[in-house]
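Of the protein chains in this complex, one is absent; all others appear in place.
For reference, chains read A and B in written order, and residue numbers begin at 1 within each chain.
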Amino acid sequence: MLEVRDLSIRFGGLQALSEVNLDVGEWEIVGLIGPNGAGKTTAFNCITGVYRPDRGRVVFKGQDVTRLPPHRRAALGFGRTFQNVGMVKTATALDNLLTAQHLKADYSALSGVFGTGTALSEERELVRRADAILELLDLREVRDLPISGLPYGLLKLLELGCALATDPELLFLDEPSSGMGPEEARELGKRLSVVRQEFGLTMLLIEHHVPLVTSLCDYVYVLNFGQVLVEGEPEFVRTHPQVVEAYLGTAS
Amino acid sequence: MHGMVLASFGGSVGVPMANGLVNGCLWGLLAIGIVLVYKANGIFNFAQGEFGSMAALIAVAAVDGLGPFPKMPMPIAMILGLLAGVLCGVATERLVVRPLFRSPRATLLVATAGVALFLASLQALFTGTDLSHVFPAIGGSHHFALFGSLSNPDAYIFGWTQISRVLVLLAVAIGAVVFFRTRYGLGILAVSQDPVAANTVGINVKRISMLTWGLAGLLGAAAGLIDVPGGPYQPGLVSGILTGVGPLVFAFIGAVLGGMTSLPGAFVGSLALGLIDSFAGRYMPASVPGGEALVVFGVLLLVLLFRPTGLLGRET
Partner (left out) sequence: MNRLSGRAVAWVGLVVVILVVGLGGPNAAAHGTTAAVYALAALSINIILGYTGQLSLGHQGLVGTGALFAAYVTTAHGLPFQIALAIGGLTGGLAAVLVGFVALRISGLYLALITLVFGLTLEQSLFELTTFTGGGAGEAANRPSFLLPNDRYYYLCLVVVVVVCYLDSRLTRSKAGRAFKAIKEDERVAAAMGINVVGYKLLAFTLSGVVAGVAGALFAFATQQFVGSDFDFRLALVFVVMTVVGGAGSRAGVVAGAVLFAILHDFIAAFGPFKSFAGLFPTQTGANLLQFGPDLIGALLLLLTLAFNPGGLAQQMAPLVRWMTGGPFREPRRRPPAVVVEALEAAGIETDEPAGAET
């Protein structure tokens, strides 16, 4: 579903990524792991279009999307979460879910200004879908609260909801379990599995939480210093000597 | 005269070139202050011009013996003006920039615009629209001529005021090269690149911030002090808030032209802009009102569209 070839980007004196190759098959959950500063979020940013790589190609469902701006990729089926909670912090949970459904709001911006019948009925539909997502994630109670007051774990869950609201085919999750304890992380893992099933999704996730990666991912890529160090099934990667060394070596 | 091809070099090329370069020097002085603040704080300081206008006000007041000032000789008046500029810069940093440090950039931009309006109105309170306060031209009424004799209409006539613009810019250019090798100069550069890292290395970020804005105030003041001689003092003259257009706008465009992250670029860009503006003024037909402004605006758009890092800037 997703093919990344030869992805490279340089920031000033630092080669952040060099010749990264990734493949994500349909309905797979692929993990992207590596020590801090390995370039995982940078890779996400390049693949989703936030950065323009110096070299490389990104092909999604057979279509070369390397030159497309991020919102066009979202329209094609990319959904994404961010490391520091990518939502509109001054808005309510409901508003965020409505905003995330931007592409599904089937009326023109101007008809929104004049409040036409189409616009109003579409808005009702958006609210209905937002409520469904809140229901699915057990977040109905925070519907009308401004999200800035909510605890971090809840925010990450809501952010997942917003990513789902964009109706994606491929979900990019940047450390979805950050801020969660082991119990919550296990819940998250189950939830993601269910979500994959129910929505027919493919996922690429950046993660640090080893049990989550081992239980959830079908395939794992290990990134270090901007290069793919090792790739393979989670068990294979987990015990691979080079991977262990990479993590221990950068423990300082 | 527009449209008529003058046979003499002076009229067709010499005068616009000289004018353009002299103007460019004035704008360059402002532009350096603008780039300095941009590098340090990542914003456009719309109050840069008013540091200059305030300096001009104090200098004029000192020279004319207005208000609380006894009448003073020009050099002393100018020093007072420079001090006033520095004071404005430091005050802006402490009272406006630092409290708003964590705010979104649009807020800081609005704040500097607010400071500009505040200072201009403050000046207007004191002098209003009274145009009688003229700052004497530097060096009296000595005039020189280039590209012809003093009586030739196609010659470029100039005085010490114009010379001082070039000299001050050169002095500042040399000063900048020297300064940025000193501890303080390097400190400013370090903080502008990475304040957290600079702090870790032991650089006092707060003091550097104050130094940066004090310098910006000084540079702005210098610009104001070489802008006002020979003409009446008007409130907001450097920004053009109450007078229409002032050097500030050109300084911004010159800074963009040279690349906002490059201090030498601020010189080069402003000089280049000076030439462009001058020749546009000379050759744009009179039937197109504001032809000069159109050309300058066009230049700004072209640069931002096709070479946003400017002539000398680097990728940020």
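Everything that follows uses one rule, which is that contacts are C-beta pairs under 8 Å (C-beta built on N, C-alpha and C of every residue); 3 or more make two chains touch, one makes a residue touch a chain.
Please read all numbers here as calculations on a predicted model, not as lab measurements.
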Indicate each shown chain that the hidden chain touches within the full complex. A, B
Touch with the missing chain holds, among A:Leu2, A:Val65, A:Val142 or A:Val222, for A:Val142
Among A:Leu14, A:Leu103, A:Val194 or A:Leu248, residue touching the chain not depicted: A:Leu103
Pick out the residues on chain B that sit against the missing chain. 43-44, 46, 95-96, 99-100, 103-107, 109-111, 113-118, 120-122, 124-130, 235, 239-242, 244-245, 249, 252-253, 256, 288-294, 296-297, 300-301, 304-305, 308
Of the residues in chain A, which ones touch the absent chain? 48-50, 69-71, 74-75, 78-80, 82, 86-91, 95, 98-100, 102-103, 105, 107, 109, 112-115, 119, 123, 138-139, 141-142, 145, 150-154, 162, 166, 179, 181, 183-184
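The rule we apply is simple: only the chains that are shown with their structure count from here on.
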Chain centre separation (chain A, chain B; CA means) in Å: 48
